[in-house]
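To keep things clear, I will list the structure first and then write my remarks on it.
The complex appears here without one of its protein chains, the remainder shown in place.
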Amino acid sequence: MNIIFYIASLVALVATVMVVTRKNAIHALLYLVVSLLAVSVIFFISGAPFVAALEVIVYAGAIMVLFVFAIMMLNLGKDSTQKESRLMNFGAWIIPALLCLILLCELIYVFFSYDAGYRNVRVIEAAEVSDSLFGGYVLAVELTGMLLMAGIVGAYHIGKEKKREYHRYLQLNEEEHE
Amino acid sequence: MLSSVRSLWLVFLKMFRKRVTIKYPEEKPYLAPRWRGRIVLTRDPDHNERCVACNLCAAVCPTDCISLQATEDENDRRYPEFFRINFSRCIFCGLCEDACPTYAIQLIPDFEMGEYNRQSLVYEKEDLLIDGMGKYHGYSFYEQAGVAVGVKPKGGGENESEPVDVRTLIP
Partner (left out) sequence: MNEIWVHILIIVCVLLGTVTIAAGLIYVERKMLAVWQQRLGPNRVGPFGILQVVADMIKIFFKEDWIPSFVDKKVFIIAPTIIMLSILMSFSIVPFAPGWVVADMNVGLLFFLAMSSLGAYTIILAGWASNNKYSLLGGVRGAAQMISYEVFMGLSLMGVVLQAGSFNLTEIVNAQKGMWFVIPQFVGFVIFLIAGVAETHRLPFDLPEAESELVAGYHSEYSGMKFGMFFVGEYLGITLVSSLITVLFFGGWLGPSFLPPIIWFLVKMFAFILFFILLRATLPRPRYDQLMSYGWKLLLPLALLNVLVTGAIVLSTN
């Protein structure tokens, strides 16, 4: 199981690095999908199959598809690729890279100092997840539900068919017909 | 929704109907006697060519696939020197058959004319001419026509009276 964990983490890391360095937006997103799938594998082997499945369904399956969809519609050509390659010069990524290095050092420190019982994994069933969602975290769930509802209402408002406005000549005709 | 279910059921019932497909090479389809297929040139009861090379068929042909050259034999009877139909252009419309005054050119119920070489779709007179009379048995153009040619004297036709001697007054 440890071997699978290391392989999945390696895949996730490599894929994430590829996401950042790709110049073509679609290729970057595809690497992001791979990274998400690898993370889902990690969830699965650490005893959270429900979250693993949801990760694939929601993130890899729905949100990423929408991202790809949006980028497809934008039809980014060669210009955007060139713009991307200009972003890749040394000056642009040195500070983010330094910040990430600090985070990485912290992570490594935590990883080695915190030697908890990771190995005795307990599988968490879907029922348990929903128990905690509608038990201890019910307020958060309700708030999220309200936020989503607001999103749906907003989407409906934007997507609502506009009232047609005719030229006054046509408007007159319309009245005559009625 | 319900209409979709209904049409599903109706299409399902088609399973038990008779098939409409004919397995063609093994099972020949029925061709009507007036089916417009391959073009032939027929002969009259005396076994002569019916065609008098009047060129009406070539004139009426919408795709100009018929070509012929008229000539006369020793009896002054007209016949085609060559008669050529390019079947790669023919659309089997049957206008040539309509135009023919002597019932010489006829369309018969045969359509199996596939060839590998396009040139072999050009039929010459030897390929077109058949031994029979086709759809019109016993019809001979010169028996009906009023003209005198070498094969028939004046007034020798079927529904023809003897020529009147205009110089006599006896009735």
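Per-chain residue numbering starts at 1, and chain names A and B are given in the order in which the chains are listed.
As a working rule, contacts are C-beta pairs under 8 Å (C-beta built on N, C-alpha and C of every residue); 3 or more make two chains touch, one makes a residue touch a chain.
Here the structure is a predicted model, which is why all the values come from computation and not from measurement.
The hidden chain, counted over the whole complex, makes contact with A, B. Although one chain is not drawn, the whole complex shows that of B:2, B:20, B:147 or B:170 it is B:20 that touches it. The chain not shown here touches chain B at positions 4, 7-8, 11-12, 14-15, 17-21, 23. Contact residues of chain A toward the unshown chain are 24, 26-27, 30, 33, 49-50, 52-54, 56-57, 60-62, 65-66, 68-69, 72-73, 123, 125-126.
Here is the rule we go by: only the chains that are shown with their structure count from here on.
Each chain gets a centre from the mean of its Cα atoms; for chain A and chain B, those two points are 77 Å apart.
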